[in-house]
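So the structure is just underneath, and the comments pick up after that.
Yeah, one chain of the complex is gone here, protein chain that is, but the others are all in their spots.
Letters A, B, C, D, E, F and G mark the chains as written, and numbering starts fresh at 1 in each.
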Amino acid sequence: MAFKHIIDVDRCKGCGLCVVICPKNVLEISDKVNSKGYFPAYQARPEDCIYCTKCCIMCPDVAITIIEEGKESAA
Amino acid sequence: MAFKHIIDVDRCKGCGLCVVICPKNVLEISDKVNSKGYFPAYQARPEDCIYCTKCCIMCPDVAITIIEEGKESAA
Amino acid sequence: MGKTYQKPESLSDQHTHYCPGCTHGVIHRLIAEVIDELGFRGRCVGIAPVGCAVLAYNYFTFDFQEAAHGRAPAMATGIKRVRPDLIVFTYQGDGDLASIGMGEIIHAANRGEKFTSIFVNNAVYGMTGGQMAPTTMPGQHTTTSPFGRNVEDVGMPIKMAELLAALQTPAFITRQTVIKPKYIIKAKKAIKRAFTYQLENQCFSFVELVSTCPTNWGMTPAEAVEWTENTLLGYYQLGEYKTPESISGGEDAK
Amino acid sequence: MGKTYQKPESLSDQHTHYCPGCTHGVIHRLIAEVIDELGFRGRCVGIAPVGCAVLAYNYFTFDFQEAAHGRAPAMATGIKRVRPDLIVFTYQGDGDLASIGMGEIIHAANRGEKFTSIFVNNAVYGMTGGQMAPTTMPGQHTTTSPFGRNVEDVGMPIKMAELLAALQTPAFITRQTVIKPKYIIKAKKAIKRAFTYQLENQCFSFVELVSTCPTNWGMTPAEAVEWTENTLLGYYQLGEYKTPESISGGEDAK
Amino acid sequence: MGKKVLMKGNEAIGEAAIRAGCLNYFAYPITPQSEVAEYLSHRLPEVGGVFLQAESEVAVSYMIFGAAGAGARVFTTSSSPGISLMSEGLSYLAGAQLPAVFVNIMRGGPGLGGILPSQADYFQATKGGGHGDYHLLVMAPASVQEAAEMVMRAFPLAEKYRNPVIILGDGLIGQMMEPVEFPDYLKTEPTKKDEWATNGMQFRNSNKPNLVKSLFLDPNQLNENNLILKAKYERMKTEDTLFEPYNIDSPYQVLIVSYGTMSRVCKTAIDHLKENKFEVGMIRPQTLFPFPEVAVFKAASKETCKAVISIELSMGQMVEDVQRCVQGLRPVHWYGECGGNVPTPEKVMEVVKSLV
Amino acid sequence: MGKKVLMKGNEAIGEAAIRAGCLNYFAYPITPQSEVAEYLSHRLPEVGGVFLQAESEVAVSYMIFGAAGAGARVFTTSSSPGISLMSEGLSYLAGAQLPAVFVNIMRGGPGLGGILPSQADYFQATKGGGHGDYHLLVMAPASVQEAAEMVMRAFPLAEKYRNPVIILGDGLIGQMMEPVEFPDYLKTEPTKKDEWATNGMQFRNSNKPNLVKSLFLDPNQLNENNLILKAKYERMKTEDTLFEPYNIDSPYQVLIVSYGTMSRVCKTAIDHLKENKFEVGMIRPQTLFPFPEVAVFKAASKETCKAVISIELSMGQMVEDVQRCVQGLRPVHWYGECGGNVPTPEKVMEVVKSLV
Amino acid sequence: MQSEVMFAGFGGQGILMCGKVLAHAALEEGHEVVWIPSYGPEMRGGTAYCLVMISDKPIGSPVVRNPSHLVAMNRPSLEKFASVVKSAGIVLINSSLISIDAGRTDVDVIKVPVTSIAKELGSVRAANIVALGAFVARSKIVGFDTLRHCVHEEFVNKNNFLSLNLNALEEGKKAVEMPAEK
Partner (left out) sequence: MQSEVMFAGFGGQGILMCGKVLAHAALEEGHEVVWIPSYGPEMRGGTAYCLVMISDKPIGSPVVRNPSHLVAMNRPSLEKFASVVKSAGIVLINSSLISIDAGRTDVDVIKVPVTSIAKELGSVRAANIVALGAFVARSKIVGFDTLRHCVHEEFVNKNNFLSLNLNALEEGKKAVEMPAEK
């Protein structure tokens, strides 16, 4: 199965909790400010991602979505 | 030593707690009403009193005083 | 001394307004005796509750404040904080302390305020005519639980001594009763110990006293004593729930 | 399903006003997920506190009431008593629940009101700018304990789960945290269990969640997680403190 | 109409709520109104209603908030200090526009005061004891019958305005027994609250969440909310001001303004004075907010009228509203007692005669 | 006099209390006044005072009661909803005749409302939010300097009358910084309280217990207590009414009555209007109770004056007192905002010009 | 026409209920009626009193300086209220507990040992109804049949007390129908 890992740049507050929690060290904080003045997280090494959802579980701002490729959100 | 057992008739509310608590069955409730409309306790059998002070300890209205004969209250 | 018995100096001459056989009177006397014995009448401040003991100030011979319903612990806090040299006690009923005043007593206890709390638990709202209290027993009939306290609807009676003992701050917490001389003697010891902790500025001290309300229970005073011993004391177990020495809490009844 | 992850339906699209890394957001999401999974969004009523989560109603997609400071349990009682078919939860901070609202939470718990209480313990008053809370740790610096919480002066932090577990009325009482995924998964289970008890009309249920307030702790979110794990969790131990099955109370951590 | 039965005011208040269609009651005991709770503790279970003795008056006010917010008819009763503890809650209810009925069987104050009849909570009730710009609709009965009817009318009024209504009775209204009947036509159906109550989306077939709140962080929104409230209070003034004129067609020399039990004493005094050819008129406000401003002004304007007097069981509270309405047209006096003693008709006669 | 320092109103209030000789503070956090507690949490330990963050505002009011009853100078600060929770306590303090100082840094209401500046607690403060016949002495500062001075004056006033004093500032008074100095001559010694305070018999060399209470079960005694209170309030009116007249010697066409921050906006508007040859006078009440009744009446009576307007950050509260005082002599208008936005001088100019 | 009857005695003597039964009877007969209790602070053992007002017109002031009649069940009550009773009114004295006189010559004083009578009937708790019977028999303020009916209603659900109180009522009546001791 193929998954897609999406970070909603404008929801992200750049808290960095996903960065420290990621077991594969995939994520980093960007140096581009978002519309609210935060520096959001992004997948610096997407190839390492194992789609474990830890970052989603951790993110206080529900900024991360992982979906199965091809299956778009039903909601 | 000789003791004196005094029940202040007007403080007594005739609750009867001293009557039931007395180990020597000394006390009874009078059938003469006091100034507040209560029937006070009295020593029906003073000769049986052992001056154990149980009645004083029990009385909620501090109506019972026991003093050593000859020694009047100091207060 | 020995066997003689007289009114303590800290008690006034006034006749109380309490019903015949009401144990409020016994508790007043014990407090007065302890104050006499420890000799701090000249720097004592009592706090009368809203409840049957609302006029308690008439029966003592030292300074008093009259509280709002449930707020005596806050008032005692105010007094002790600005005047730590005064010896302060609150006197509260179960409606006052365990219902409306729950927040105040828990926080005062938890802050470790250095005053003494005398808690008169008679399982009913006496003054207002016998409504249900937080301490009313399961099945007990009151004017607002006419079919008996239904624990499915309003829960179990609150055990204040146990509840306060669950806090972490050091304190002296005990439950006693005053229905018979043997208990009264123990109760007095507990009150004395509570005040002693205060005099030593050690900790908050709390003495729960299981009491009677013959009038609102619809019993004679003697029946009330029996019901207390047979029913209340089964649920409200006597003993020491916490001492400043045993910070852990829990029951170590003496 | 499996590994995919999306915003639950019970959560709205609105961005929250919380600070970066504040765990209020995690808790919101868990609640929303549980409501989705148990499928009672159509009869759910949330109660927002006075505290940082005062605007919580913006972030959910079902009915909400906004409470006065500390009074959410009384409001929940009002709702559940007149509408037992609604599923009601309160969401309260530590200032809200453990300070000003102490009386209300204890009495609601003791009556066994059939609602679910979500208690967010972040050891500080977040919204008003970082004042000391009843749950502030010994020595912790806050804007009103500038020299660190002095337990000699204001007592030990209050452990709400343990305190409520000391009551006699059956209840589900647990403490969890949301600082790392492994805890978050457990916390969600606890929340689900709490709501299940309510759906079954069994008992009052209480989930304490040890949380972070990076802003007022003066830490980065990651530091806040570490401090929570190393310091707060030592004092606020995780586990189940009471289940309706084990009426005795006491700790039987899972 | 049922048969007249002899009832204590407090019991009649409890029964009236049930007859009006309100089966939800939360309260905390306090003299002189504890009989309401005692009565309802057995009556409400009979009719399948909700009775709960709360832990405090503060909690009561928020149980009322929760229940009203969920769309239920709900009420409580208390007495002066208890009402003070509900100040914050009353402000919240008004701010969130929730309908609910409160009854204050007033006792002497301030502080713990006494438990005998008083009208010293006039300011608290009419000017809003709590913070912020709000008013309660305030009704003041002068008999047990009127107390019952006002309770019954209070529910639809509260719902009409989505605002708390308070009934202000002195201790005697609660304690005395009079014959009372509960008019069937005052039984009403609660209004539909689907538009705003948190009564569960699935039950109103909606996907739009409802929100009950008094928080408006945006100043423009808060101002907006306050303008909505103000408009309601203006509407109350035109649509729901109530008062009873007494001997107002006579060429009265003095105009009394008095309410509740005190107004009954004044009526007897007025009757006696009339026998002595001394005419006195009275306006008895039945709503204290909205206050019968126009009626008092008009009555004071009558040519024969030399003086106006506010007679109250307080140290002079309503008199300020009377002064405000009379606009300097006539001297405005005050007479009152406020320890629990209700002045006799003889005393009132004496005071009134001394004015001219 | 010390040097002028730049301070936030809230901090100046805290410092002023210390400078006035009050070292005891109990409070609970609430925006927009939490800085008072934050400031005092480090300042009071420095000077050996008592700082305690209470569990709630209800508890605060009774900590104040206990401390004041024991003879100490004591004060607290809060904001609107917090003050509502103190209503019962304020009534108790007044009933028991205890001196204490309260500060209300008002925010928008009712309910949770907002946190921006408001003057919507005028009724609550002046008419007594709690039950029973009592009043607070109410002071309303218009600057940080005045806030500091009023705090300093409040303690001796509270002691003079044995009555609580409340200082009513809007959120801006608490939040803004202005230069402030704390006049040494406003430092006072607490009055001796041996006659009534529960400060321990042995410390006052007495064998007579003191009793602090508000309970008077005998109606005559309660009436007596209320008469004592009433006499104090009358005395306040004659001895301690304060107000500032502005441009009152000009031939003004309009009289503004306004207080606090709002009055500063009015001053600027008056200055601008004067430049445009439109004269407007103002009475700024510095005490809201006692209200400057005579001053307002006299100012309204001026021949040139065509209209009076009460300008407040509320939906029309003080206007009732203004109406009462003006006694129908001139039309009395009202203008206000109450969501947290303070009107600009331009808006005030527009409103005032529209009156004539 | 309006008359006011004051019942007064110790708390616990059934004063309030006594007045309530009279008020009920007056209502049954179509009168306007108000019953006003003393509701002093819940201080036990104090005095209790109640006032029953009966009238043909709506009743104005519920506050009365001079009641028409007084039923005094104990001495403090008599001392407190005897002097305010209207001329030509009735003052009923419970002579079992009150040894003094009313000190009035312009009123109709009846002394009835109501407590003793009740004791003989089986319980002092019926003393109030003895007094009520005596008072109504003398004053005829309501019909005795109506009163009997109301006593019946009051006690019909308190089975063990019904016949006691019905007897008490009759005994009260008898006591004043015999020449009263003066």
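The rule we apply is simple: a contact is a pair of C-beta atoms (placed from the backbone, for glycine too) under 8 Å apart; a residue touches a chain by one contact, two chains touch by 3 or more.
Since we're looking at a predicted model, the values are computed, not measured.
**Student:** Consider the whole complex, including the chain that is not shown, and state which of D:Gln92, D:Thr128, D:Thr212 or D:Thr228 touches that chain.
**Tutor:** Of the listed residues, the one touching the omitted chain is D:Thr128.
**Student:** Among F:Gly21, F:Pro190 or F:Pro345, which one is in touch with the chain left out?
**Tutor:** Answering carefully, the residue with contact to the hidden chain is F:Pro345.
**Student:** Where the complex has a chain not shown, which of D:Cys19, D:Ala48, D:Ile118 or D:Ala194 is the residue touching it?
**Tutor:** The single option touching the absent chain is D:Cys19.
**Student:** Give the residue, chosen from F:Gly171, F:Gly200, F:Pro292 or F:Gly316, that touches the chain omitted from the document.
**Tutor:** Of these options, the touching residue for the absent chain is F:Gly171.
**Student:** Which parts of chain A face the unshown chain closely enough to count as touching?
**Tutor:** 13, 33, 36-38
**Student:** Which parts of chain F face the unshown chain closely enough to count as touching?
**Tutor:** Residues of chain F in touch with the missing chain: 4, 6, 31-32, 114-116, 171-172, 175-179, 261, 264-265, 267-269, 271, 342-346.
The rule is short, and it goes like this: only the chains that are shown with their structure count from here on.
**Student:** Same residues or different residues: which describes how chain E and chain F meet, taking over half shared numbers as same?
**Tutor:** same
**Student:** Taking each chain's centre as the mean of its CA atoms, how far is chain A from chain C in angstrom?
**Tutor:** Taking the mean C-alpha position of each chain, the two centres sit 59 Å apart.
**Student:** If you average the CA atoms of chain C and of chain E, how far apart do the two points sit, in angstrom?
**Tutor:** 38
**Student:** Using mean CA coordinates as chain centres, what's the gap between chain B and chain E in Å?
**Tutor:** Taking the mean C-alpha position of each chain, the two centres sit 54 Å apart.
**Student:** Out of chain F, which residues touch more than one other chain, so two or more?
**Tutor:** Correct list: 52, 55-56, 58, 81, 88, 92, 96, 111-112, 213-215, 217.
**Student:** Quick check: what residues of chain C touch more than one other chain, meaning two or more?
**Tutor:** Within chain C, residues 18-20, 22, 54, 66, 68, 99-100, 102-103, 107, 127-129, 134, 154 contact more than one other chain.
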